[in-house]
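These notes are about the structure you will find just below.
Excluded from the complex is one protein chain; the other protein chains are retained at their positions.
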Amino acid sequence: MTKLAIDLVQNTLDGVMVGSSYALLALGFTLIFGTMRRLNLAYGPTIMAGAYLGTYAFLHLGFGAFPVAVLVLIGAALAGLYVERLCFRPFAQTAAMASMVSSFAVWMQIEEAASLALPRHLNAFPALVSGSLQLGPFFVRLDHLLMLAVAASATLLVHWALYRTRFGLGIRTVIDHRHAAALVGVPVTRILLLAFVLASTVGGLAGFLIAASEAQITPMFGMWATTKGLIAMMLGGLGSVPGALVGGLALGIIEAQAQWLLGPHLRDLVAWGLLFAVLALWPGGLMGAAGVDEAAAVQRRV
Amino acid sequence: MLLQLEGVTIRFGGLEAVRDLDLVLAPGQVLGLMGPNGCGKTTLFNAITGLVRCDAGRVVFRGQDVTRLAPHAIARAGIARTFQTVRMFPQMTVADNVAPVDAPRAGQFEQLLHAVALAHKREVLAAELSLEEQRRLEIARALARSPSLILMDEPTAGLNPRETEAMAALIRRVVIPTRAVILSEHKGPVIADLCPLVILLDQGRKALQGPPQEIFASSAFRSGYLGVGN
Partner (left out) sequence: MDDYLVGVLSNIGIISFVALSAYVLLLAGEMSFGQQAFFAIGAYAAGIGTAMMRWSLAPALLLGAMVGALAATALGRATLRLSGLYFAIATLAFAEMVRIVFELCTWQIDIGGTLVGPKGTDGFGDIRYLFENEITPAQYLCAIYLLLALVLAAFMVVDRSRFGRALRQAGADPVLAELQGVRVVRVRLVAAAAAGALGGLGGGLYAHLLTYVEPRNFDIMLGVHSLAYGLIGGLGTAIGPVVGVLIDIGLLESSRLFVGYRMMVFGGLVALLLIVRPRGLLDERAVHWITTRVRDLIDAATARRRDHPLRRP
């Protein structure tokens, strides 16, 4: 194989690994968006809250990797609950902007609280495994492989939950038509809450995996996670669960290739540029909008 | 001919909301439109006013092909519309709701506000009006540009019998003179009172056309509204 081909494939492999964590981030984001129909700007920060809780335990209480993981999930879920209660539940369906600004306000709260709890910018985070695997001319980091495995399992689990359980059915009906769901007796408020918690937990898992593979965490993590989750979700299509997967992997691969070719700055430029292009040309995302929303179609003509 | 629809077809994804519809309307004519929910009445109105694109067919208004025209241009050409669920600018006053933007604010619309009995509420925020007052506001809003055609989508929806009668009287007094009306309604008495000619829609097709009593007596009407018995 030529050097170019090897590089391209290596980048793709790396991209898929990293992309799997983006897919998890996007999955959580999309679950919230699908049910709430609003953007949760505090999403990344809630994951960071969990991650910081875990880091605190690691640094000051000497917890190991696995207990830290559990703490991260719990922390993220609790933070998600806080956001849901304060920023989403009190608002009527029409006050979407208010919800979003409110979630931004909470984003600021969490970021500040995190810096107060752990004042150092860089904080160590427990790593999972180290070392890499060699497959022919390609290298695969073991922790990345673990990330991929866990992300894949989590996605399958969420898929199973959505399509094979009553709870999942409830979520899907609420996503489809909230009012109708309420009319047929679906406990909408409870479903929304649980969906939020599920989304935050999935996000927390992504956060743990990412922080563990970097073996560190900074207060910028919140914004970073929101950004990546957002781009991946939009690439794959807002509110689409398979889209989250496609978008996450696509973002990971494109970023890996762009970084190899153009360096880290231009890599970010490419990511944003891609998002902008997708929005300008295909507002429905790569997977497209499945059903047709007449009101939206009318809106678009104007 | 004021309005001509030729072979209008509108699809949403795989669903054909309106199928090959032909319609002709003379100036000043009042046409009733009936049919069960989902038969395409609102979609048809959306198409005529330019909110939704026709997949096939033409809409001709006063000799001009308006099929591809932008909604604001169609409004300025003289077609107005009211909505099934009252639509207005809730955070603006009654006067600001009614006056079109390309006209100075005061004065001209006093007569219109008086006609719908809302003149005394001209500085009230639209959100603070009762449903019945909001419906009257809708009518004033739609008439503000002196349209030659007005499409009314269930103007009595949500009103009790007394209010319905009052609304029908208002339509007869204020809306119908000097302009053509297509009135979409479920309430038979309102249609019978106002419309000499009625079109019955069924799943996007024109099922029947004729005077109200004929339509009410037809089997198509019964099966459309009440379902087919065995």
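Going in written order, the chains are labelled A and B, and every chain counts its residues from 1.
As a convention for this text, a contact is a pair of C-beta atoms (placed from the backbone, for glycine too) under 8 Å apart; a residue touches a chain by one contact, two chains touch by 3 or more.
Here the structure is a predicted model, which is why all the values come from computation and not from measurement.
Which residue among A:V106, A:V174, A:L209 or A:L249 touches the omitted chain?
In the complete complex, the chain left out is touched by residue A:V106.
What does the interface between chain B and the hidden chain look like in terms of residue numbers?
Residues of chain B in contact with the hidden chain: 49-51, 70-72, 75-76, 80-81, 87-93, 96, 99-105, 123, 125, 127, 141, 144-145.
By the contact definition given up top, give the residues of chain A that touch the hidden chain.
With respect to the unshown chain, the touching residues of chain A are 38-39, 41, 86-87, 90-92, 95-98, 100-102, 104-109, 111-113, 116, 223, 227, 230-231, 234, 238, 265-266, 268-269, 272-273, 275-276, 279-280, 283, 298-300, 302.
Criterion: only the chains that are shown with their structure count from here on.
Roughly how far is chain A from chain B, centre to centre by C-alpha average, rounded to an integer in Å?
Computed value for the inter-centroid distance: 46 Å.
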